[in-house]
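Sharing a structure here in structure tokens format.
Just one protein chain is left out here, and the rest sit where they should.
This part shows chain A:
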Amino acid sequence: MREAVVSLADVSFRFPEDPDNTLTGLTFEIHPGERVAISGPSGCGKSTLLYLLNRLYPLNCDGIVEGDIRLFGKRAEEYRPGEINRLIATVFQDPDSQFCMTTVEEELAFTLENLRVPRSDMDRRIGDVLAKTGLAAFRHSIIQSLSGGQKQRVATACALVAEPEILLLDEPLAHLDPLTARNFVRWLDGLQKQTGLTVVVVEHRLDLWEEFFGREMTLGPGGRLLADKPAVPKPPTEFPGRLSRMTAKPSLSVTGLSVEIGGKQLLAPLSFEAAEGEVSVIAGPNGSGKSTLAKALCGIYKHNGTVRSTGTGYVPQSPEFLFLTNSVRDELAFSGLAAPETLDDLAGRLKLEPIREANPFSVSHGQKRRVAIGAMLADNRPVIIMDEPTSGQDAASLRELFSLIDERSREGVTFLVITHDMEFAAGVADSVLLIKDGRMTGKFRAEDVWEEPALLDAHHLLPPKGADRRAPAFA
């Protein structure tokens, strides 16, 4: 076996303000050409480990490192700033905040300029990496105009243009929808085979990677290595069985709703109904009008047609956009519509009691979502639209979201959930509303829609893995 490119011996790491170790006693080696996944729940120190490998830490956080980190046989601290980035390149999770130039070409040149590549070489290397990554057509594209999946490919190209030995990826799929994510993984697979790169990926949703990895390391609490073994493809997050809470009482009835903004029709007239306690998933390709529908339903956008509802609320992807006050208590009471007893009852049911005096901006993401839903319910809005709540969530957080929706639907709350995640949809939805190019294809019963891969495919959706097993004939 060739010499290890990364080797850690009893490495621990601690942030200066933190009494506990973030990483504890890590010992492992990574060899050239390996495909390694580092998995574990949120907050287990996966990203910290990655940042130790590309030398962003400890310098950027004054962290305290114990033990010995060797990169390419040399002690990590002996590298000059920026030197290791020639050999170890990184792709981050947020497609919107890892670029600093306007076009793809300029962005690639930024890496090369940093690495002091002679100008006469730059053009050739940019051309090479674009050809290798299949992005030649995007050379002069404006980065901000690309889709999330394309941006992640550009970010990968920007890492590869340095001609590194190791490629690190920090949850690169977190902001991509499952179909785009699957395509990215397949693309990366081809690229790795072609180049023989060592690939190390931090990831909490290994199911999306299918059979990509050769080895999986699992980190646990305190950043201890729980397991280090050959990887096996993971099943998707499982959700407990759920009984439909749908009642016969309609809570939302939409007739001939259409949206036109600036003379452009964003949504063609559509009609549907939803009942109390129903959980409906709204799905379709990016830019098909899902968010427009959501915003029209709760009255943010002006629309034609009628929407009859008992009160429609909206929870954006970032729930904190809704927050207006400095405490969870005030946030619930903001509208002044609900009586104090109702608020107490809501806080109890949404498990907000322990954080009632906390600042809504400083609680966890899951709690923010609960506060947002609580605020909507306190406003007498028992029909709740959630915009992409599944994006970038780990398994535990998805299960929490599942139980949040399930419990509320038992109380008669109607949910319309925008998501690309059909595994989640299969777990939670009573019905699925498909949208494409600003038109509603139809509102289907959830069980029916999983049996129609062609229909799902036309809406850029992957059938849930469970459905594949049930209906192999279509797969």
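By definition in this document, a contact is a pair of C-beta atoms (placed from the backbone, for glycine too) under 8 Å apart; a residue touches a chain by one contact, two chains touch by 3 or more; residues count from 1.
Keep in mind that, in the parts below, contacts and distances are computed from a predicted model.
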Record-based protein name (UniProt) of the chain missing from this complex, from "Nitrogenase protein alpha chain", "Energy-coupling factor transport system permease protein", "ABC-type polar-amino-acid transporter" or "Phenylacetate-CoA oxygenase subunit PaaI": "Energy-coupling factor transport system permease protein"
Residue of A:27, A:144 or A:364 in touch with the missing chain, whole complex considered: A:144
Per the touch definition above, residue among A:27, A:306, A:335 or A:403 touching the missing chain: A:335
Touching residue (missing chain; options A:159, A:188, A:231 or A:293): A:159
Residue among A:13, A:314, A:402 or A:450 touching the omitted chain: A:314
Hidden partner interface residues of chain A, rising order: 51, 54, 56, 60, 81-82, 85-86, 89-90, 92, 94, 96-102, 105-106, 109-119, 122, 143-144, 155, 158-159, 162, 295, 298-300, 313-314, 316, 318, 320-324, 334-335, 361, 375, 379
